[in-house]
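Below is a structure I'd like to ask you about.
Only one protein chain is missing; all other protein chains are in place.
First chain written, first letter: the chains are A and B, and each begins at residue 1.
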Amino acid sequence: MHEFLQTVLVPGLADGAIYGLVAVGFATLFTTTGVINFAHGQMVMLMSMSVLVAVGAGLPVWLAYVAALAVMVVVALTVEWTAVRPFVQSGQSASWLLSTLAVSVVLAELLAVPYSGESRNFTYGVSKHRFDLAGLAVSPAELTAVAALFGVAGLLLLFYRRTRVGLELRAIADDLDGAEAIGISRARASQIATVLSALVAAVTGVLVASTQLVTPSLGMSYTFYGFVATAIGGMGSIGGAVVGGLVIGVVSQFAGVHVGSLTVNLTVFLLLALVYVVRPHGLFGAAPVRAV
Amino acid sequence: MNGGRLKVDALSVRYGGVTAVEDLSLTVEPGTCLALLGANGAGKTSTLRGIGGLESAAGGVWLDDLRLDNLPASRRARAGLGHVLEGRHVFKSLSVAENLRVAAARAARRPELDPLDLLPELRPMERRLAGGLSGGQQQMLAIARAVAGAPRVIMLDEPTNGLSPKLVGRTIEILAGLRDAGFAVLLVEQRVEVAQKLEADVVVLRHGHVAHRVRGTDPDLPDLLQAAYLS
Partner (left out) sequence: MSYLLSDLSRSLRAAAARGRDATPAPVRRVLARPVAHGAAMLVVATALLALWGPLSYNGYVLQLVCLYAVATLGLNITTGYAGALSLGQGASFAIGAYVTAVLVVSHGWPIWAALPVAALAGLAAGALAGFPAGRLGAIGLAMMSLGLMLVVNDMLIQFQSVTGGNNGLSGIDARLWFGGEPVSTPWVVAIVIVVVASVSYWLHARYRTSRLGRATVAVRDEPIGASALGVSGYLTKVVAFAAGSALGALSGGLFSYLSAYISPDAFSSNLSILFLVMVVLGGSGSRLGPVVGAVLLVLIPLRLDEYPHLNNLLYGALLIVLMRLRPRGLFSRTAAPAPQALRDLAATPEVEVPERAPGEPILRVTDLRRSFGGVDALGGVSMELRRGEIVGLIGPNGSGKTTLLNVVSGHYPPTAGRITLHGTDLGGLGAAAVARRGVSRTFQTPKTFPGMSIEEHLALPAVHGERDQAMRDACRRGALTLLELGGLDPHDPAAGMRESREMSHGRLRFLEAAMALGTCPEVLLLDEPAAGLSATEIEGFERVVSDVAAAGVAVVIVEHHLDMISRLVDRVVVLDLGKVLWEGDPGDLHDVDSVRAAYMGVA
């Protein structure tokens, strides 16, 4: 039992928190725009790499963070303009899929430029040194990851419920024509949603870097894992993203420890196939009403 | 004073190669009601969507002295052009109160008319999700939502569509209330009785062109309309 907690549950939940955060990032953009950003995993890596590069260039750590955030916002707005806004609530999934995928290819290649794509140790985030907590060895980074997942999800839910801008984003998602007719700008909503999603990616990036080595080529994997979490939880559901992420984290960690590290992707893939066969709209998603 | 004057000059709306509305001009004064009548496909909805900026259109649109036709739809709405769309388009996953809150005008201009005073029947259902309301209730909410934005002109697209006779009567009352509160009301309807009871000015459209301009009180109106339907 203790071994299960130590080798599967603790690291599984920490990883799961990161997958959950990726899924929350997807949901943030998807609810408002109907677009899933295939480059989101690269955005996560972009945050870690930007901090690394900025520190490497001699900036103090706090300034490196500011610079990295600035990079994230600028890149997010560019992505929004090229690959999101033309397709807001358009239903043309093939178009935005290809566009965001293209952005992902470009970002992945740019990320491979510094350090020739090699993995790097990141020491500017939360500490990864484990300490004893009720008999389990856990690191502050792992705890922070789980706390951040719930914190970010909770803040977003409050934002969507309590603030006017949050309501406006939900209104756009519900009915684009109705929203424009009462003065909500589609372009602005799409920008806000993309930047919010990029900020979630920034938090995720710091946590990824704090819990493991920074490997720039892993962006696409994060996209995939985050998406499987989304598929489990249901498209656009933030609560579902949290649950889905944690489930994948624990299941994949279990497979990694007890079956072999190379079966992790396979396990997650089979999980996705299973969800699609059993519950194609996820645990918390609703089947769309088909319109003729 | 709530209202402003809506002036539309030589409006044309085209989809692909098809002309839905051509060279349509009209003016709605504050405190009056203008009704566009005509058969399906005559161009009524296209006219409203063109004015509202939801469909690209040629021609001038003014709210008092403010030119709207080069603005996107959301800016036109914020400038005071309220639009109750055909098919209601309420935000189904938001509650009634949230629907009104998201539409409420920003601090600068408060509505002189509280939408819940105009439509008190919505008060008991403020916490319900809009998607769970009946068709008639959704229609009332759609009107209330437009009023919440403190508009100066209100355009309504077939507000009585699919309503029971009792609710049609209630809708007419509400529209009269809007007109008497000083709004300029531009109405698209299929039912001539609405225009008659509101004593509106009537523009009958046929194939995207103006077929007649008459008073709603004109006794010949039903016959003119039937002729426009049957041709």
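Simple rule for what comes next: a contact is a pair of C-beta atoms (placed from the backbone, for glycine too) under 8 Å apart; a residue touches a chain by one contact, two chains touch by 3 or more.
No experiment lies behind these values; they were computed from the predicted model shown.
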item	value
Option touching the unshown chain, where A:113, A:136, A:158 or A:213 are the choices	A:113
Absent chain, residues of chain A that touch it	36, 38, 82-83, 86, 93-95, 97-99, 101-106, 108-110, 112-113, 220-221, 223-224, 227-228, 231, 260, 262-266, 268-269, 272-273, 276-277, 280, 289-290, 292
Touch residues of chain B, complete complex, unshown partner	16-18, 39-41, 92, 131-135, 137-138, 158, 161-162, 164, 189-194, 196, 222, 225-226, 229-231
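Just so we're on the same page, only the chains that are shown with their structure count from here on.
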item	value
Chain B residues within the chain A interface of the complex	52-54, 72-75, 77-78, 83-85, 89-94, 98, 101-103, 145-146, 149
Residue ranges of chain A in contact with chain B within the complex	164, 167-168, 170-171, 173-175, 177-187
